[in-house]
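What follows is a single structure, written as structure tokens, with notes after it.
Removed: one protein chain of the complex. Kept in place: all other protein chains.
Entry: chain A
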Amino acid sequence: MEVGLKMGKGGGDHVCGCEKVKMGFEETELRLGLPGGGGGEGEAIRKRFFSETVDLKLNLSSKESSGINPNEEKVKGLRQEKSLLPCANDPAKPPAKAQVVGWPPVRSFRKNMLATQKSGSEESTEKASGNSAALVKVSMDGAPYLRKVDLRMCNSYQELSDALAKMFSSFTIGNCGSQGMRDFMNESKLMDLLNGSDYVPTYEDRDGDWMLVGDVPWEMFVESCKRLRIMKGTEAIGLAPRAMEKCKNRS
């Protein structure tokens, strides 16, 4: 039987073509679906195929008992055990994403090679790929606890400064003890705290030296910074002339 089947080039035509095809075939179609369901359930069954295959070992989903025929159960049970890679069954941990054998279809050689390269680069002191986060600890003198900031989320020193200001604003208010309410009322003074006189941002680089933030290009800074410390100006005297100048201006 010939069915006129044209798939139109335009989007609209496309849909019509598809519907035509479906209507023509329904009557003559031999439905040879799985036991326990008509062909229309095919999609649901296949989805269940995959999701059960993936979920079985992790006991994530409860079996939909109504739709399953005992034969299918047996059949699927056998298949699922083989489809899955063994993975830890620790209900306390959040379940790792289960892996279906052979998916994604990447040659084992490639998988192994990339895994080796990944672990190799983590060990090396070379800069990690630009895509990974660069979380560093930030301590501020006088603050009761430290924070962490992702340097790769900022694109410049200004952004970093803003981010730090936001993080430590609660502490700086508290630390204005000697100056009293005056600083608290003054918003711009708050923002100045990091750029200004009382506090100086410093960082520890890969060699273990404490450096002043801002001297080197941003990219280089991100690469070499291991942790940040927001020092009190008075303590930063030894670090840089700039710091000294500020202290002088203040007093």
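Rule of thumb we're sticking to: a contact is a pair of C-beta atoms (placed from the backbone, for glycine too) under 8 Å apart; a residue touches a chain by one contact, two chains touch by 3 or more; residues count from 1.
Keep this in mind: contacts and distances are computed from a predicted model.
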| item | value |
| --- | --- |
| Undepicted complex member, UniProt protein name, chosen from "Translation initiation factor eIF2B subunit beta", "Serine-threonine kinase receptor-associated protein", "Calcineurin B homologous protein 3" or "Protein AUXIN SIGNALING F-BOX 2-like" | "Protein AUXIN SIGNALING F-BOX 2-like" |
| Options A:K111, A:K137 or A:R206, residue touching the unrepresented chain | A:K111 |
| Interface residues of chain A (partner: the chain not displayed) | 5, 7, 9, 11, 14, 18, 21-22, 25, 29-34, 39-40, 42-43, 45-47, 49-50, 53, 75, 78-79, 81-83, 97, 99-111, 113-118, 120-121, 124, 126-127, 129-131 |
